[in-house]
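Taken from a larger complex, these chains appear in their original positions, while the remainder are omitted.
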């Protein structure tokens, strides 16, 4: 049972458009706050897009996600979970990046997550572009390589861009495997699609044992069957969940930098999260929400709906 | 056979972007018009959103729905119905609300619909927020409680908001049951979803015998099966149809105040209406279209497509 | 000299798109906060638009103004003032309105401002529609009627709307004069324009001695001359400043409910505030920012630029 200090304000008491917008109307409890140590699950913004090779904007993601998140209520419709009453949840604020220095930013991010690990806080991250996952994993995987369930339209397994640039949003999981942060045998990537430069990333996946479920297979088999396989692949060991909003069809999530048409709809976007129940999740992220390309804010609302699903999955009992 | 006075102008004669925009290009026949008494089905705008607890805007709904409705043609693609040639249809104009006084507005609305009932005109209403249905039902249910088929993502069955406020767009059907306007045993709500404050509304529904079909059940069973159950529940007795545009997934209908992701697509949005054929419909409404949140006008066009389907359902022969 | 606790975060340290968005990146210090009593100037949001007779939306104003306000830096370009280092400024949060009950909302607002008066905190309010000023004045004028400098395209001096509705955003200052909250001889309204229903409001102003500067006179005489007259009219006694964003031409401030073309540009919008230096300001507001009609957010950024000017004027030395 959580402490009432960590309960969000209800929309029945304060209209949902009112108040300083924190994630899901939770208290803002930064590392300097006296009750920081009591937090169980911390929601963190990483407003950063220096790894973006195409259309920019995810640096504005956490701000807009906070705004949209005031629409989230207290109870999960299907499972009946009331996560904010289960454990102490809080908005931990943003990690301040350096927009003009990639390596400095990565160091700042890893340092922040090291603090969370030290305080035994599980992070739910709002990116930021997908390079964000790399410095987060550097902190979370200090005890050994993690498994990963990865929703995306891209593998993000490329070697480099533009003649040797190693750190972009297209390369984080190549680096994570090379650095021993992920156990490739316990990694599954779901929803992959779109025109391809070439098959270099698929070749790497095949060589390392990463399982790729392309969108055609996803639609043919259906979400429950694919998620069963995902749970089997990661097993009981510690696992990271990385959810790129471009997994979803861009009509449902237009606010992203590298959209690929032909993806899942919003119902499927939520349903895959429900298939995570029972996984041993040490951290999760939602990345690549880019408000400048989301004129009506719809992507952010879908994004926080996914974040609420991820939060509930993190708190679900083992299967 | 309808009187040619009540036929809409064809887009083959006058381009669809031309002319004063009335609903479906029908003649504007207000209560003071000499041919008012000849109307069989009247389309009414209720530009009102004083019951809105979240994002406002449905006061602008009827205006934008009229604009989009000039795209509607004369014949139903599947059934072949030509409703405007079947009975006398007309645009009855708007009920003028008082934007700064909820109770005065409700009195004005009920008075207007009392006039329609007296003239034996069946109303098809373009809201307005969902509180609109309450004053309409007060007029239509004067001969006894009605059944209702209700498409929505919310039950709108809450007791009150903000410490005791009884009239909001989240409470109309709670009030309608309490006031004896609806027979709860003949009410079905379809498409319910989204994060929940708590289960107070579900508890009320269960206690009163209202049938709730959540979105997961809707998708699992499919529209035809659910609509068969809906027809069984309401039977042959007089029935109201209330269609909240937020039943539809917000990607297809972004212009609404309290969207919930993970809903039906536009094809399903139309198809459920076709499942109404044979129901004894005494009135219908489409509510919660909010143009300020619908930058491209897509919601209004879907909305009037639904209104055309509702109109055809109102004129379909009993099964 | 202010306490460093009350200093905003610099954009040189944390990028301006990062962090939980409070007004001008000040600390969030609600009435329950331990340091509330130390606040000198408090910025308050009133997310409320129940008095709106036309296009709605100002309920979303404070949220968007907070977002845009993270673009504001520490120093005034012309005067060199550094207001956050002069006195203790803070974001006091929002007054929670009841969107479905006007009188309850007014009571809540007055109660909140009574608390500020008791704590000797001068308020700078972010509305909300213009009816907001009335419950604020009820708290601020407890010691006697105030003078007022009012920037607007409308007089907001009408008697009533829709057959006797007394509380709308077109009537607040009629009520305030009637209730003895304003001394009409010390009231000046600047920028009035637009087509008129009739001259009822002008007749009231003339009878009471309220000075109206229509836009043609404003442009003919120029801002400095008009503002000199404004200062002369209010004199040294306590004065309220009310700034309706629709004072500005709607091209510069599209996000508002009742725009009137032919108004001042953004430079003039700022310059009039500079003419307030030396006035004995007991409170100020910026109202009628309506995000749903401000697709690109430009109105909010202009709005917070005006708020910063108002803040500097509140802290300027007497002439």
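Every chain is named by a letter (A, B and C) in the order it is written, and numbering of its residues begins at 1.
Everything that follows uses one rule, which is that contacts are C-beta pairs under 8 Å (C-beta built on N, C-alpha and C of every residue); 3 or more make two chains touch, one makes a residue touch a chain.
Quantities reported herein were computed from a predicted structural model and do not represent experimental measurements.
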item: Homomeric complex, total chain copies (3 given); value: 6
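In the analysis below, only the chains that are shown with their structure count from here on.
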item: Same-residue or different-residue interface between chain A and chain C, half as cut-off; value: same
item: Whole-Å gap between the CA centroids of chain A and chain C; value: 40
item: Residues within chain A bordering two or more other chains; value: 13, 15, 17, 295
item: In the complex, chain A residues that touch chain C; value: 13-15, 17-22, 28, 45, 47, 59-60, 62-63, 66-67, 91, 93-94, 96-97, 99, 295
item: Chain B partner contacts - residues on chain C that touch it in the complex; value: 49-53, 55-57, 59-60, 98-102, 104, 161-163, 165, 167-168, 292-293, 295
item: Footprint of chain B on chain A - complex, ascending; value: 10-13, 15-17, 71-78, 251-252, 265-267, 269-271, 295-296, 298, 301-302, 305, 308
